[in-house]
Structures are given as structure tokens and as C-alpha cells.
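Left out: one protein chain. Kept in place: all the others.
Order of writing sets the labels: A and B. Residues in every chain begin at 1.
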Amino acid sequence: MPLLSKIKSLLGLALFAIALVGCDAGVPEPNLAPAKAKAAQCVEPTADIRKNHMVYLDKHRDKTVIEGIRTTKHSLNECINCHVAPTREDGSAVHYTDAKQDHFCASCHTYVGVKLDCFQCHADRPQVAENPNYQHKLSSTTYHLSATTAQPDASDLLLLGSGQVQGATQ
Amino acid sequence: MSQINAYRRKFLAALSGVAAGSLASGVILRTVQAGDVPAKPADQPISNQVRWGMLIDINRLTDGGASMVEACKREHGWGNDPKARPEQQAQWIRTVQVTDKLTQHSFTLPVMCQHCAEPPCVDVCPTGASMKRADGIVQVNKHICIGCRYCMMACPYKARSFVHENLTDQRPDSPRGIGTVESCNLCVHRVDQGQLPACAEAAPQAVIFGDLNDPNSRISQAVKTLGGSQIRADLSLNTGVRYLGL
Partner (left out) sequence: MSSKSTTYSELRASKAYYLILGICLAVLGLGAMSFFHLEHEGHHVTGMNNQVVWGLPHVFAIFLIVAASGALNIGSIGTVFRKKLYQKMGRASALLAIALLLGGLAILVLDLGHADRLIIAMTYYNFKSIFAWNIILYNGFLVLCLLYIWTMQDRAVKAFYPYIGFFAFSWRLILTLGTGSIFGFLVARTYYNSAIMAPLFIAMSFALGLAVFIILLFFTFRLDKRELGDLILNRLRYLLAIFVASVMFLELARHLTALYITQRHGVEQFILLDGGIYTLLFWIGQVLVGGLIPLSLIFCRALKNNHWSLLLASTLVIIGGFVQLYVIIVGGQAFPLELFPNAEVQSSFFDGELNRYTPSIWEWMLGVGGVALTLALFYVGMKVLRFLPESLADSEVEVN
């Protein structure tokens, strides 16, 4: 009997290890190029906005909906207008649900596994056809969804809330 | 006939009210707009001194309000949700043809949220998502809407719709999404910036939009001289949308 239980627990351990290895292989490295592209131009310091953007958005949304305050500084529309290009270079639409995960918000949110429900209601990209005057300020050459990639460095990982991402530190 | 003409003259006079006799026609529209909806600084909250209202003269709406409906669809992007069945499509504003059973008198009018002073939808909402702004605009705060649809049961005007599916590419100024209730919000995003609601802009010959609390506004002058009836006035909801020619 003890032998059997030993075998059982060994088997369990092995399965667990396999599962771990499987998970490890499954974690895709985030491409932070979109997130970093226009960091310098943001309305708040990078570290602050990365950590607290949801707080700013939350406060602003209530002021807008209830009090009718429509300043642009912390407006979600302005985030999108600045950080999301309406289309990729091949002309396809950029959406936060795309498997490519190259939408500005999705590039991080998918990686850290935090649900994004702003875009159930809000437009997740500038609507150029109906609003040619949207304020997207990136040219196609600096377009942050282009081929350039940026791997997370140590400070990014700190912000992403985990120092233990396998393989990312090399 | 002459009575109607006299009535029309009066309405025209009211319509041109503030801007009467000013400048060339192209400028008039803009002047009138500025007078109707004074631009509010973006960082200032709305005030309860204002009560937005709309007066619609259905005799001057040659198309029964169809152009207003089209303008609303363009502005807010509803009416073409890909998966919803016809009876599941949202309708923020619609034209209703009314024919009296006895007299056969018939007319068509646009019906949308009537922006009641005492809105039943606000009373019943469990979370407070269905809300009335300080300036009288009734809308849904979709951030806290749980999608229970009780407000749709409570609204006497059938003004509310429920979004039955996932949507993409909404109009940036008019968020609408799955599992929440929505309705006419008098184009809050435009009004806050000193513009007219899209439907009022689409039918300037028949619609006056403005501040019902300001005795000198065009709309106040117009309703004072011409009246303005409410749909289901029996419910005493004191609606912000009034009609001439019902």
C-alpha cells in the first residue's frame, strides 16, 4: 500500500511538472512596443499612468456622465485617438479582441490576464470614416503596431506585477 | 385655413425669435444655435438652473420626422446591429403614425425619450444607472447598468432599447454595448459643447431646442405663446419634449 501511494504521488508530481512546463511554454512574451510608443507624450508620467490609468479613467467617467464635464485630459476617447491607429498597415481594422493582441490596451491586458470591458460599449479605435478630424498623431512610420518589437525590461516586469516571468529576464 | 396660417406665422415668429432680423441667412443658423445652447466651458459641471427641452411642430415636419430619425442613427450609430432580429433592434427615436379611430384625423410625429421631470425609469432603476442629469436630461449611466430592463418596463413611451449582442466600432461619442439599456440622451455630448442635438439640427424649420427655465429663450417664448402638448399628459410626468399640432 505505501508503495502504491508513493507511485501515485510521484505520478501526480510528474503530471504537475508537465503541466507547469506546458504553461511555461504557453506564456507568450508581451510585445510592449505599442505601450511604449508614445509614452513620452502621455498626459501623466509613464510609471503613474501605467499603474493608475484605471483610476483616472474611473474618476473622469463619472464626471463626464453625471456632471457633463468634458475635458480631454483623462478622456478615454483621447487615449484611443492617440494610442490606437484605426487600421494596420495592410488596411485591416485594429480591435482589442484580435488574436494578434496588437491593440494598445490589449497588448498588456491580455498578458496580465485582466479583463477589459471598456470596449463593450466604447469604440476601441478612432472612427476615421465618420470623423476625419480625430486626433491620431502617429504617422505610419512610427506606428506602434509595426514590425518593431519591444520586450519587457526589468522595470516593466515590476509594473506588470510579476518578477517571475520565465525567460523574460534573459 | 387662415387660422392655420396665422398659427404658422406665430410659430415662424417664435422660431426666428432671438435672431430675427440679424445678418445674412447663412449666419443666422449659427447665431440661433449659439443663442439656444450657450457653450459651457468643458471643465464646468452642468447646472440645475437649466432645463433642456425641445418643441416639435409636427405640422412643419413634412416628412413626419424621418430626417430626424436618420440624423439620430448617424449620430449614435444604432439601428443596424448585425445579429439582432427586427424586434430586437434598438430604436432611440421613431416616427409614429397616429389615426384617430372616430375622426380618421391622421398625423405623424417623432417619438423618443420625453425627458420627464419625474421619470418612471429613474424611479425603478435598482442601481441608479437610469438617471436624470441636473439639467433635466434623462440618460443611462451604462457603467453601472446591470441590464435588468426594469426601466423598459416602466417607460410609458417605449423609449428604451436593450442591446442584445456584442458591438464594435461604436461612434466615439456615443458608447453603446451588450447587455445595457440605452435611449435618446438629447445628444449630451453635443449639448455640453454648445451644439444642438442632431435631430434638432436636422429639422430646424420645425424644432426648437433650448432652456425651458430661461424665460427669454426661444423655446420658452414659443411654448408661452403657442403652448406645447405632452404625450400621455395624464401621467403628470412633466416632459421636456413638447409637441405642437397633436
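Basically, contacts are C-beta pairs under 8 Å (C-beta built on N, C-alpha and C of every residue); 3 or more make two chains touch, one makes a residue touch a chain.
Predicted model only: the values in this text are computed from it and were never measured.
Put simply, the hidden chain is in touch with B once you look at the whole complex. If you put the missing chain back, the residues of chain B touching it would be 81, 83-85, 87-91, 94-102, 111, 120, 122-129, 144-150, 152-158, 160-166, 178-181, 231-232, 235.
Definition applied: only the chains that are shown with their structure count from here on.
Taking each chain's centre as the mean of its C-alpha atoms, chain A lies 39 Å from chain B.
Touching chain B in their complex are the following residues of chain A: 61-63, 65-72, 77, 80-81, 93, 95, 120-127, 130-131, 134. Interface residues of chain B facing chain A in the complex, by the touch rule stated above, are 40, 42-46, 74, 131, 133-135, 139, 141-143, 166-173, 175-180, 188-189, 192-193.
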